[in-house]
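What you see is the complex with one protein chain gone and the rest in place.
Coming up: chain A.
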Amino acid sequence: MNAYFKQDEPDTRNLLDTGKQGVIGKALSRPEGLAKVTGTAPYSAEYQIDGCLEGVLVTAPFARGRITAIDKKAALAMDGVIAVIDDPRMTTRPAQGTAAAAPEQGPGEVDYFGQPIALIVAETFEQARHAAKNLPFDYEADEIGSVPLDPESAPRETDDGSSMSKGDLAHAMKTAPHTVDLRYRTHGHVSAAIEPHAAIAQWDGTKLTVHAAQQMPNYNIAELADITGLDEENVRLISRYVGGGFGSKLGVAEETAAAAIAAMQLSRPVRVVMSRQQVMQAIGHRSESRQRVRLAADSGGVLTGFGHEALVANLPGESFAEPVLQSSQFLYGGDNRLLKLEIARIHRSTAASVRAPGEAVGMPVLEAAMDVLAEEIGIDPVELRLKNIPEKDPDTGLPFTEHGLARCLKEGAEAFGWDSGPRQPRLKRDGDWWIGTGVASAARVHNVAEAKARVTLNPDGTASVQTDMTDIGTGTYAILSQIAGEMLGLPPEKVLVQLGDTDFPRGPGSGGSWGAASIGSAVLVACEELRGSLAEKAGVNSDELDIADGMLNGQPVSDLLGGKELSALGHYEPGKIADDYTSSGFGAFFAEVRVNRHTGEVRVSRMLGAFAFGRVLNAKTARSQCIGGLVWSIGTALTEALLFDPNDGHIANADLAEYHVPVHRDIPALDVLMLEKKDAAASAIQAKGIGELGMCGGAGAIANAIYNASGARIFEFPMTPDKVLQAMEDN
């Protein structure tokens, strides 16, 4: 059976609420959790495959140029080395998310320091790594100084899709009683997923099978086919467990391409695992940004002008430009609007998606600027935001789907104990530490994507769900067992969810926070079909179905099945809802920080996020997503920055000792309020994306709290002690 649902209208049937099992939304633990914490869930590099060779990538020690000769003979003379591969099909950058085609190929041409130029294959990993570090090769490197590395002085292009102009912002700035015109800088970030990029490729002469850490097998299979020159039907990609993605595993990266090509050339299985340094240098990073925010407000604090401009960077030829202004398009009103995104072409490693691309750096900057405006007007910053929530999308004029910003600001303020009294800095001190609070809005655009899943009722009454959708630590296994369980009247443990295998129907992939709403809708569609069949078998109308714990209107479902399985392919596709509405998750962040008045160190002492993202599918995994977002907010605000060498563009701090993600000690007790309100226009399951929302603006709340605590108004993220000291008044 096939069932197809193209969603043109809001779906107010709330089918999940008609289920009798009572598991949807419940705070259930993830079914694969035990396997993960006991080390028995195999990640991509951990499959035991007989005769598997080990590959290690060799990388370029210069910013731009070409490899002129590789001394393969010397490498082959080294212990254990079987091959030196520099096949022109090898990729030199990761594929961007949803590319579905090969990225840049040809390892002989070098575009950035640390670019893979060859693969050493050896009997053992240690042999391959040693040979990779000692492979002799000749190269012509372009002279230092002739290679653009600094975004500010490099050639730039305007990203028209992210730019717009309406009314006259300059005039609004001239005539409004309250204005701010501020410039900010943010630094590069990396995903820093714990599982490094890794792949094992096997080739049987016709078919390529690859275990790889990927977020989107549905696109990755096309990328891998394009890279290798194979037909998609001869490629199988398996990503059952992924140890964190955060955007870094959206597209097929260099290790997977190299493993596949090596396996095909050598007709033996080949594993390639990147080192931490390689992951940081050769996988996409979040672009640094320069931003300008102009806000004009009338005497009551209502925006009349809204300008947000940004300069980001990427390699020549890359289509991706960090979409810094994504939420600025619709978050606040203001008739005179200007958005402009420019991209500088430089030769640092690939800029690509890192969790909440765009909002992660655009929102904190906008929200920091809103704080300056609130001070300029003399209005409470929560109030300022409430005054400027638009009725309709101020750019397109489209209506919003369920809009939770006001709710989150109000209920968040209440729960946090927000003091709307005077906001002068340095009103509170504990010993050497100034204490202050800050607020910021959260917004993350909501998307859904086409998705397919097969749901099967087995003869014994249990069920299975199959799709190539992934679980990158987010809870896909859990929520799909709950959706199917709710609809088919089964406890989730009776639903086997099988993910991350391109032999299964195409899911949407994990990315852009669209996974749960999209694949959940496909599973719902399949289950609806199955329910129809069951009703028919039972001789009742679908709406009379009372089905729970494997019993249908008093009869075991297995009896109805009569020893046969019942299977449906659910196919969900967003139709007109995608064009007729602006849809976003919303939220509000409240932070309390302590700033050391001697050293400028900042510690977050309390943080709360209130979020509205439609239906909550699993209160536990949803909360975990929000908490993860808050942790990333703290890293963005205080510690995370890629340090690029000014002479060759390499990342100096390319490991987890020197790229500072927050440690446990940096994270206080975090509060999460999930303000559920089903959003019928968001998806067939009334749910919206949640994986990125928790960090879309949070760093701004911390920046504002730093100012409120210490009087240090800082225009650069992360706000490390040196910057705090520089901005403190008495310094």
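Just so we're on the same page, contacts are C-beta pairs under 8 Å (C-beta built on N, C-alpha and C of every residue); 3 or more make two chains touch, one makes a residue touch a chain; residues count from 1.
We take it that contacts and distances are computed from a predicted model.
Participant: Going by UniProt, what is the name of the one chain that was not included in the view, given "2-oxoglutarate ferredoxin oxidoreductase subunit alpha", "Peroxidase", "Membrane protein" or "Molybdopterin dehydrogenase"?
Facilitator: When "2-oxoglutarate ferredoxin oxidoreductase subunit alpha", "Peroxidase", "Membrane protein" or "Molybdopterin dehydrogenase" are compared with UniProt, the left-out chain turns out to be "Molybdopterin dehydrogenase".
Participant: Can you tell me which of A:217, A:357 or A:600 touches the chain that was removed from the display?
Facilitator: Only one of A:217, A:357 or A:600 touches the chain omitted from view, namely A:600.
Participant: Thinking of the whole complex, not just what is shown, which of A:285, A:446 or A:650 touches the missing chain?
Facilitator: A:650
Participant: Of A:152, A:181, A:658 or A:729, which sits in contact with the chain we cannot see?
Facilitator: A:658
Participant: Which residue numbers on chain A touch the omitted chain?
Facilitator: Residues in contact with the chain left out: 59, 61, 79, 113, 126, 129-130, 133-134, 277, 432, 598-601, 603, 638-639, 643-647, 650, 652-654, 657-658, 660, 662-666, 718, 720-722, 725-726, 731.
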